[in-house]
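Below is one structure; the comments refer to it alone.
What you see is the complex with one protein chain gone and the rest in place.
In this document, chain identifiers A and B correspond to the written order of the chains, with residue numbering beginning at 1 in each.
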Amino acid sequence: MSKVAIHISEPLLEVRDLKVNYKTPDGVLTAVDAVSLSVAPGESLGIVGESGAGKSSMALALMRVLPNNATMEATAMELESLDILKTPENTFRRTVRWQKISMVFQAALESLNPVIKIGDQVTEPLIVHQGTPKNMAKAEVLRLFELVSLPAETFNRYPHELSGGLKQRVLIAMSLVLRPRLLILDEPTSALDVTIQAQIMDQLKDLKKHLNLSIIFVTHDIALASDICDQLAVMYAGRIVETGPTTSILNSPQHPYTQMLLASMPLIKENIEPQFIPGDPPSFLHPPKGCRFHPRCPYVFEKCTSDEPSLINIPKHGQVKCWLFETKQ
Amino acid sequence: MDTKDILTIMLRSGSGKAGVALLLGIVIISVTVVFLFPMDFGSKRWNNPAAWADNPKSVPPFWVGLFMGNNSIAHKVFEVSPQETQANLVQNYSFHYEYNSGKSPTFTTLSFTDVTFHNRPPLLELNVVRPDGREIVLYQQVLRGARPGESSPYKRFEETPLRVFLTSETETLISLVSFLEAEFDVKTNPEALSGLVEQVVFGQPSHQGNLEFVPLNGQYDFQILSYMNHPSDSVGSLKLVLGGNSFGFMGTDSAGRDLALGLLFGFPIALIIGLTTSVFATVIGSTLGIISGFKGNKTDIIIQRFSDIWSNVPLLPILIFLIFILGQKLWIVVIIMILFGWPGLTIVVRSMVLQIRTGQLVESTKALGASNSRIMFRHILFQIAPFVLAQMIFFTPAAILAEAGLSFLGLGDPSIPTWGQILESGFRTGAVYLGYWWWIMPPGVLIVITAMAFVLIALALEPAINPKLRVEK
Partner (left out) sequence: MSLGVTLVGRALSLFGVLIVVLLMLVVTLGATGFSDRILGAIVNEEMRGIREGLAQTIRNPDELEQVLNTQREEREKLYGLDKKWHQRLPDMLWRLMVLDLGEARTLRSFDGSPKVTTIVLERLPYTMVLITSASIITAVAGLAIGVKLATKVGSKFDRIVSYMSAISYALPAWWTGILFILIFAFQLRILPAGGIHSTPPPEQGLLRLIDLIYHAILPIITLVLVSLGAWIYTVRTMVLNTSQEFFVTVARAKGLPERTVTLKYILRVAAPPIVTNLVLGLAASLGGAILTETVFNWPGMGRLYYDAILAADEAVIVALTFIFALLYVTARFVLEVLYLILDPRIRYS
């Protein structure tokens, strides 16, 4: 545990029972269900899960920028003790978005306006939120560009003139212009090749140290997450199935899904063949009854198919959503 | 996305249902018309003034007459075709006409066809006995005898009938003058009676000695007599027409043409124009687009340059010019529209092909060893098919509207009546200013409905092609 987490008791972000629904032509699907999480100042939380687990939906919900066909609800959503669930849209926009929470979106290549110059897009939050004069905003942005190793001439480029890696850096720089407290990174490197991925991860770690940022790091790659995160939350089919400190989750995964996820990771050092998780991710429209993982779980027993487990506290570890742990408690 | 999905998406929407229903109706009418109408309807019937001579000119549909009450006078045609052999030398046909209106018939004509005689020509006579018992001889005429060099039997009026327009026939006017003098003590002359024939025949002076007439309702007995001089003389069909002030389902134009027939004939023509043009234009356009996108290199550059220039030629001015110079033929119009209709599609299809080509499907097929042309036409066509189909449907009304516009400028094909031409003749002869709405409205409405059918279907297809537009219910 980091020192910071110990002496500041108040969490930066606290979310209780977040739920995101999408209306589709075939019915309503719940992409995020009863997700609770908390992030301490300066701490970083990794959200890990396979594709379609609902990670991005959760991230978008935190910024309240879900698509039109989505609705969200929660019992609580607080940022620095400020209720950000019920804040009127306009206040939320002016005081929270990008200033307190900013985000690097998964679709890096589509995140930039194709007809506006990079510089204008990156300085825009400074000018709109803080009224910074243009030239000062530019100086600030150029400083950030240096921080993420972007050449200064990028400022006058259009998005289509940049490579994917450069765009990703632009987005990271843009997410930092207002010095937010919380940075959400949604698969910030998945569109990039391995070398650039490593470069960007290094830079992110640097930034985290220098700026004392809290980070929510969303990825399907548990190894990547463990590289930068203090805490991990494993998501499966819209639910968090296991949370805990990175080290204990890596060393002693409890939930069957987490175990399989770790086993599926290629571990170059140990020369073990990665194990694929059998079966398909569940359908959101017609989710399986009981534990959502039960059709793929090797430990499945009767109760799993009828009742859904709740998160169970495991001392010195975290929480696990699995009937196997009910008796142990 | 396969064809079934597209159909489902299309039929799920209201506009899709409406479009398909409309189109179905249009197709059914067109097929019926094709079976029932002669192929040369345009030249032999529609544009042949003789075919419409006996119809009232520029009158509204009969159902308008139903609302005109006592001011309505129905169109009446009496016709007989006598048997070949007649025992009598005098043939006698009579018609009963129940006259019951505040208006007199708008005109009266009498026609004979197929007169055969051997030595002296027959005498033809038409008379009428009115409800008040008075009798008028309306027409009495000995046909012209043998021409020099002609030999018996003499045949007359085989092709074109002898058509007597009693409304302005001098014989009739003279006969009416004496009738008025004898029966009502009205002294007048033929000139004064011109234009009053029907009022005299079907009425009586409002008061003594006056040239104003009030209708005399009741039963009129018309009698047509032909006096022959030889046992094998004969007169073919006879026709007496009492003109009305409304006619048929859709009224008539200024030439007396039954607009209902012209409008019906317009259905298959519109479909043929629209579909031929759009099918050929889309086939050419997408084929060239696929070739261009697939072959790349020089072929691509040439096709693209050409399409770019070609697609920029403004259609209507060129259509006007070419049709004016080359002649007013529908097939030329269609060919020109095809010729100028394809390039837009080629450009779009090419860019779609380029996108697909870099995709995996074709790559994997290539790996399996399929031949080049098969890859081209199976896989790429399969993927762009929905889009091309939508374009075809969208292009159909454009072609129909373009032809209609051209016809409206007076460049329609005279041998094939279209809705545009009906409107044009109405516009040119001032039907708009005279308020002949039955002439102006229906062809326009039909053009709009037909175009709508296709537009609605295209509209319903759009979400299938562009999923971003799919609307959640």
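Structural remarks
Just so we're on the same page, a contact is a pair of C-beta atoms (placed from the backbone, for glycine too) under 8 Å apart; a residue touches a chain by one contact, two chains touch by 3 or more.
Fair warning: this is a prediction, and the values are worked out from it, not measured in the lab.
Checked against the full complex, the candidates B:Val200, B:Leu288 or B:Leu411 give a single residue touching the omitted chain, namely B:Leu411. Considering the whole complex, the residue from B:Val137, B:Leu225, B:Leu315 or B:Ala385 that touches the absent chain is B:Leu315. For chain A, the residues touching the chain absent from view are 60, 63, 65, 67, 93-94, 96-99, 102-103, 105, 107, 110-116, 124-125, 128-129, 158, 160-161, 174. Against the chain not shown here, chain B presents residues 14-15, 305, 308-310, 312-318, 320-322, 324-326, 344, 397, 401-402, 404-405, 408-411, 423, 427, 432-433, 435, 437, 440-441, 444, 447-449, 451-452, 455-456, 459, 462, 466, 468-469, 471-473.
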